[in-house]
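Notes follow once the structure below has been shown.
Just one protein chain is left out here, and the rest sit where they should.
Coming up: chain A.
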């Protein structure tokens, strides 16, 4: 505990200090718990997978029955955002790296795949080869980009790290908007060149396949994140988040581990970005902006930084809320209200922003922390009690 005190003296470390809402240790080890969790997870994935074959209608939450393309499109988008949030949580929640540049890698995945497909278009190879080749090229580009940005940005810590990543992301965003050589489409965005994309992934009729693809991406990202967190590197990263000095003293090198986490998280973001390109049949410059990264931060905190599934819940809740609130804003009910109520309620981001402030102020564990709060009946943030005991 005294060690935390020494941390507080160094202002650069200060911002990383308060992210200690780490996953709570499992209560008194019952051997059946992991099995139950596994069964629950598999059941959930199976349920999600057969959703396009069912006709479940949840009025107010979903725009229509679950088999309709519109609903599937929305759900698939929500799952991709959840996958992206999961990768961001790995960096921010696990390793304590507050990056403002995560959108760069998502955009690199989306734009990278889109641009490679255009670049390969004239080549007379079979379509499948071009499609898979483009994905491989994009992944390599993602790894190289992540390694470059990461190795530079990780030379500094805390707020400076956030600013360097912000600077790189801003540079990427400017480049995309500037449309060098007509490659990125500028403000118009880049449309997907469907010539070499498998037919099963093109068109409204095949939204179902895209939905399954998005689900696959989410499961894949989750498994990778789980694997990294359970690995030795994951444990070291967690230790670095709590106390970097101690890790150094033990004789480990935080830099290597942080770089590894940074690269893995960034490549996962690029994978989600590729899914986004296929789902939306294009990419818009919006996904490269700093605002988009801030949205990710909001999602992760809304869901609960300390919980893996918090990022997933946050991503899905945020996307659905955003979509439904936009629909609500255009409804007759809102139009009939006096201006004082009408103006704020017709801006989804205003409601989401306010909700976010309330969560930060009154619900530090996020949505995923609610069960824990109810179980322990704890009114306070776990960190607060720790600090109180510390003082």
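By definition in this document, a contact is a pair of C-beta atoms (placed from the backbone, for glycine too) under 8 Å apart; a residue touches a chain by one contact, two chains touch by 3 or more; residues count from 1.
Here, contacts and distances are computed from a predicted model.
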By UniProt, of "Amino acid/amide ABC transporter membrane protein 1 (HAAT family)", "Cytochrome c oxidase subunit 3", "Fe-S cluster assembly protein SufD" or "Dihydroorotase", the chain left out is "Amino acid/amide ABC transporter membrane protein 1 (HAAT family)"
Of the residues A:55, A:223 or A:294, which one touches the chain left out of the display?
A:294
Write down which of A:45, A:119, A:147 or A:171 is the residue touching the left-out chain.
A:171
Which chain A residues would touch the chain omitted from the figure, given the whole complex?
10-12, 14-19, 98, 152, 155-156, 159-160, 162-164, 166-168, 170-171, 174-175, 178, 290-291, 294, 297-298, 301, 343-344, 346-354, 356-357, 360-361, 364, 383
